[in-house]
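A single protein chain has been omitted; all remaining protein chains appear in their positions.
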Amino acid sequence: MADDDKRCTHMDSCEMYDLFTYSGTLAVWKINYCQADYEGCERYRLSSEGKPVPVNLMPNGKTLRKTST
Amino acid sequence: MRETAVTGLVGVGFGFALSRIGFTSWDEVHRMFTFADLRMLLAFATAVAVLAVSWRVVSATTGATWPPRRIHQGTLAGGALFGAGWALSGACPSIALVQLGEGQLGAGWTLVGIVAGNWLYSVVHERWLRWSTGSCLDE
Partner (left out) sequence: MEHWPWWAGGLGLAAVALGHWLLARRMLSVSGRITAIVDRLRHGPPEEPDMSREEMLAALREMTAEEYGQDAVEAAPEPPAAKTPARSRASIGGHFVFLGGLAVGGVVSAALAGALEPVAGLRSDVFESLFGGGLVGPLVLVAGGVLVGFGTRMATGCTSGHGLCGASRLQPGSLVATCAFFGTGVVVSLLLGVLA
């Protein structure tokens, strides 16, 4: 049960979370944020302030944009 | 476009049902809350029971899952404030709009209050409360 304290309660409703499950590499985000420092996740922070969370906002505060290549 | 039209039609059906059940009548809501008439309470309980079975069927046939609704610091207090407002105004958020459609123009005041109250809470939460509601979606 202690592990539950380290898991973000927003995972089931997060619009970005399932992108992190696509491959082992992308899971670094899940391991670093959702299952560890979720309070440092920019999505979690915005949501906790009651503000809308953009779909393309990353946990580190950067935004996903269309790749130029 | 099709999605928006469908959304609108569901809204019309919901508004019509709420009106015909009597949820748009302040007096009917008052009789429900004072247990003078159990009809609407029974209707509500029936809906919850039918839905409980429906979700199980839907989940079993489509594999659908839904994000959990967790208890958070605002659940109890928020619900309590909402109930007091419902008893006073006779309206929950959808009802004010249906009442307006029915020509009960006083519901315009209720609607102004609902939008103002929602706005006020968002400012209060942002300034002082800042707790996690357990979800990134506001539903």
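Some notes on this structure:
Per-chain residue numbering starts at 1, and chain names A and B are given in the order in which the chains are listed.
Everything that follows uses one rule, which is that a contact is a pair of C-beta atoms (placed from the backbone, for glycine too) under 8 Å apart; a residue touches a chain by one contact, two chains touch by 3 or more.
All values derive from a computational prediction rather than experimental measurement.
Within the entire complex, the positions of subunit B that touch the omitted partner chain are 3-4, 6-22, 24-30, 33-35, 38-40, 42-52, 54-55, 58, 66, 68-72, 74-94, 96-107, 109-122, 125, 133-135, 137-139. Even with one chain removed from view, subunit A keeps its contact list with that chain: residues 15, 18-19, 22-26, 28-29, 51-52, 54-56, 58, 60, 62-67.
Simple rule for what comes next: only the chains that are shown with their structure count from here on.
Look at where the CA atoms of subunit A average out and do the same for subunit B: the two points lie 29 Å apart. The touching residues of subunit B, when paired with subunit A in their complex, are 67-68, 70, 121-122, 125-126, 129-138.
Of all the residues in subunit A, the ones that touch subunit B in their complex are 9-10, 12-15, 43-44, 47-53.
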